[in-house]
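One protein chain omitted, others in place.
Our next item is subunit A:
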Amino acid sequence: MTTTPTDLLTIADHTFTSRFILGSGKYSYDLIDSAIHQAKAQIITMALRRTSDTEENILDFIPEGITILPNTSGATNAQEAIRTARLARELSGSDFIKLEVVPDKKYLMPDNDETVKATEVLANEGFIVMPYVLPDLNIAKRLVNAGAATVMPLAAPIGTNKGLAAKDLIQILIDEISVPVIIDAGIGRPSQAAEAMEMGADAIMANTSMATAENIPLMAEAFRLGVEAGRKAFLAGPGRVIEHGAVASSPLTGLSQSSHK
C-alpha cells in the first residue's frame, strides 16, 4: 500500500495502489522484474517496433498482474500515433495507450495539437488515452473534452533528469484538471518525484533516472519512497511558509535565568 487502502489512483475504471509508473527503455530486460518489485509499480510502459529475431521478448520479463501501458513513441503525427495505438491494442489486448506524438527530434517536444486530434479518434474507439503533453491549461482542457483518461505533462525534456522545470505550469493543471495529472518526463531524482507529489500530482512516471543510475533496483526503491513520501505530505497538507522573519516553535515565556552575574 502506498498510503491507505482508500488512497487509490483511478484511471478510467481501473484502480491502482501504486502511484509510480515505470518505463522500460535503456536497461537490460533481466532488471525489469527487480525494478518493478522495488518500485512496487503496477504499470509499466513499453514501445512497439519491428520484430527482431535476435532480441528477447520483453513480455517474458514482466511479472503477472502488471498492467502494460503501450506507448506510441516514434509517432510524429496523429495518424501515425493512431496506427501504433491500434497495433498496440491488438498486441496487448488492453485499451490502455500512452499517447505520444513527437515530431521534434532535438528536444523531443510533443505536438499538442496532433495529440488532441489523436485523442479524439482513439477515445471514440474505446481506448483509455493517456496523452503526453507540454503543460498547457487550454490544451489539457481540450484533451479532457476529447476523452483523455489522464493528462501527462512533461516536467522537463525527455531523458534529461532536469526535474520540475515546468513546475508552475504543471501546478495549474493539477489545480484545474479533473482527470489524473501524471508527471511524465524529466523527473531525475526521487526528491523531484516527492516534490511533484507534494504539489498534488496524481502519479509519476520515470525511466531514464533509473536506467542511468548505477544500481537500477535501488534507485527504483528510492523513487518509490520519494513518491510515497510526497503523496503522504500532500494528503497531510504541507505547513505554511514564512517569507520574512521567523516564528519560534518553543515557548517564549518561562525562560530560565542564569544565577551567575
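Quick notes on this one:
Criterion: a residue touches a chain if its C-beta (ideal position, glycine included) is under 8 Å from a C-beta of that chain, and two chains touch if they have at least 3 such contacts; residues count from 1.
FYI, contacts and distances are computed from a predicted model.
Within the choices "Thiamine biosynthesis protein ThiS", "ABC transporter", "Sigma-70 family RNA polymerase sigma factor" or "Spore germination protein", the name that UniProt assigns to the complex's undisplayed chain is "Thiamine biosynthesis protein ThiS". Residue A:A185 is the one among A:I11, A:V101 or A:A185 that touches the chain missing from this view.
Among A:R86, A:K141 or A:K162, only A:R86 touches the chain left out of the display. Considering the full assembly, A:M205 is the residue among A:I11, A:V101, A:A140 or A:M205 that touches the omitted chain.
Across the interface with the omitted chain, subunit A contributes residues 23-27, 29, 32, 45-53, 55, 57-59, 68-71, 73, 86-87, 90-92, 98, 158-159, 184-185, 205-208.
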